[in-house]
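Note that one protein chain is taken out, while the other chains of the complex remain in position.
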Amino acid sequence: MQKETTSISLKSCGKTFKDGTRALEEINLDISGGETVVLLGPSGCGKTTLLRIIAGLEEPDKGGQIIFNNEDVSKLQIEKRNVGMVFQSYALFPNMNVKENIGYGLKVRKLDKVQIDKRVSEMLNMMHITDLSFRNIDQLSGGQRQRVALARAIAVRPRVLLLDEPLTALDAILRDRLRVEIDILLRSLGITAIYVTHDQSEAMALGDRIVVMSDGQISQVGTPRNVYFNPANEFVADFIGTVNRIHANNLENFNSFKEKELLFRPDDIDIVEKKNCHFTGKVKASFFLGEKTRLIVNLNSKEEITVEGKFKDEYKIGSEIALRINTDALIKLPK
Amino acid sequence: MKYYDYPKLFVLALPVAIFFVTFFIVPMVQLAIVGGSSDVGTSSYFSIINKPRHFESMFATLLLSITVTFSALIISTAAGLFLVRNIFPGRAVVLSILTFPLAFPGVVIGFLIIMLAGRQGLIGTITKALSGEKTVFAYSILGLFFGYLYFSIPRVILTIMAAAEKLDKSLEEAAKSLGAPPYRIVIDIIIPALKPGLIASGAICFATSMGAFGTAFTLATNIDVLPMTIYTEFTLNANIAGAASLSIVLGLVTWIALFISRSLSGQTIAVSG
Partner (left out) sequence: MNKKQIFIFQLVFTLLVCSFLIIPVFLSVLAGITQNFFVGIKSGFTIRWIVEVLDLYSETIYLSLIIAITCLFVTLIMGIPAAYVLARIGGRISRFIEETIVLPVAVPGLAIALALIIIYGGYRDFRSSWYFILVGHVLFTLPFMVRSVLAVLSSTNFKELEEGAASLGAPFWTRFSTIVLPNIKPGILAGSLMVFTLSIGEFNLTWMLHTPITKTLPVGLADSYASMRLEVASAYTLIFFIMIIPLLLCMQYLSKDKNKN
């Protein structure tokens, strides 16, 4: 089914707020039609501001441009931009029931009742919430509200779907379940989607590409694999997963190693026999997480690293273990 | 989304703005100006100090307001704390009774005081039966005091109760565990915690008492509270400048009191009498 998709292009979009806060430096970003792009970063990095600029809820500083396909929408009000937006707290209308909420955008576009009913039923089915049709908003659980918010945004067949931390307000189990549902939904719709989150595992699971942001700037844009295995800088390396950092010259086998620092992930270091090891350390803390064990280990060089793996044995606090780094997996940051 | 809505917001705000400027700002400014004028120059504002009648009136009103405020605070705190912490049958009725006088106009309250302590009042009848002499105090300063108390208690008690509900019980429990007797807990823990609420409601009470007119009007006592003085200056003496200047001074005093109250409590405007 050939679906028309919308590409998004941001040129020099910066944002300084009235009180002087510089929320965004000049951002340039190209998003292909049908792509799911995740804006990832800690709070205050500017990801929500960027989303709101794309939506039309904020205006970029002078010189900033937002282009949908070939149309410059920078000066277009959000009412006319035809975007679908899911807010962090869902923004469901308390004076309407579920059906009326979902149909609101259609009512505003003056579609006739038959069409509205048909589309709303379609949405209710898609989200598996048909039995909630006449419920009032305050009678819904968090997960149910989430589905209504999605249904409402999609009902108007927007060109772009924008999601502002839609799963943050939910508990962990619900979040995992809905994450899968959203993923399936976005793929089946084939719509251009921009998703904001601070949760890196969510970003990796959902994004075709991830835009890692920090302090109002883009740190790196890439596929999840790219960003995980080839982080562009320290910030990204630290933010995506955990990264161990130790000084090479403290360790015997790495004296001649050309990098001063060794960066590696906790699961790229193994516990081995002393004769095969690179170095040893003492266990400072041990966490059994079910699918893996996490050990915090003090090295002789006084540095601390995290070691993760499926260890059958239980390593008691204070016990000495021998470790070997998987040198193929060492992370090299670009200069 | 904000910027292009401004013209519509302007349209929405226009009716209020026009009305307010026309019927409040302009008149009040003119009042201030008139108050400044008089045959003796701008000294109309100083009549508070140099005309004995005005000064006495201001003094009497201040004294009355302060006394009523303190009494209302004590009574309402005692009753309010009790109601917040105890549930008993009929509590809702008691609460209702204590708060609906809020909307009674001062004139009616004056009349109610007459019913209680006037020439045909209940207290008069009772004291006559007991001691042979009728006690009538409605038309004296005592009557005025009780009238003012009548509209002050409901005002204060609502604010106190709202503040009392927010008290952190664990502070009292901690004091108890350290051996403090009940009266110490009241003095050391509860009253200090209620202080903002007390000041806020006290200020409202003070402002309302200062500006109260109807009650004094009905009771027609010999004591002239400031609003009455303003009234007589305007209607009997045609001293517009004097009336105006007193009004401005009174307005300033009450506004300052309410401002203090609002900065300490947030919202809560009770009805004026």
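By letter and in written order, the chains are A and B; residue numbering begins at 1 in each of them.
Basically, contacts are C-beta pairs under 8 Å (C-beta built on N, C-alpha and C of every residue); 3 or more make two chains touch, one makes a residue touch a chain.
Values in this document were obtained by computation on a predicted structure and should not be read as measured data.
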*For the chain that is not shown, enumerate the shown chains it touches in the whole assembly.*
A, B
*Using the touch definition up top, pick the residue from B:63, B:115, B:174 or B:191 that touches the left-out chain.*
B:115
*Which chain A residues would touch the chain omitted from the figure, given the whole complex?*
55, 57, 77-80, 82-85, 87, 89, 91-95, 104-105, 108-109, 152-153, 156
*asked:* To test your reading of the contact rule: which positions on chain B touch the chain that is missing from view?
replied: 1-2, 5, 8-9, 12-13, 15-16, 19-20, 23-24, 26-28, 30-31, 34, 75, 78-79, 82-83, 86, 88, 94, 96-108, 110-116, 120-122, 146, 150, 153-154, 182, 207, 210-214, 217-218, 220, 227, 230-231, 234, 240, 243-244, 247-248, 250-251, 254-255, 258-259, 267, 269, 271-272
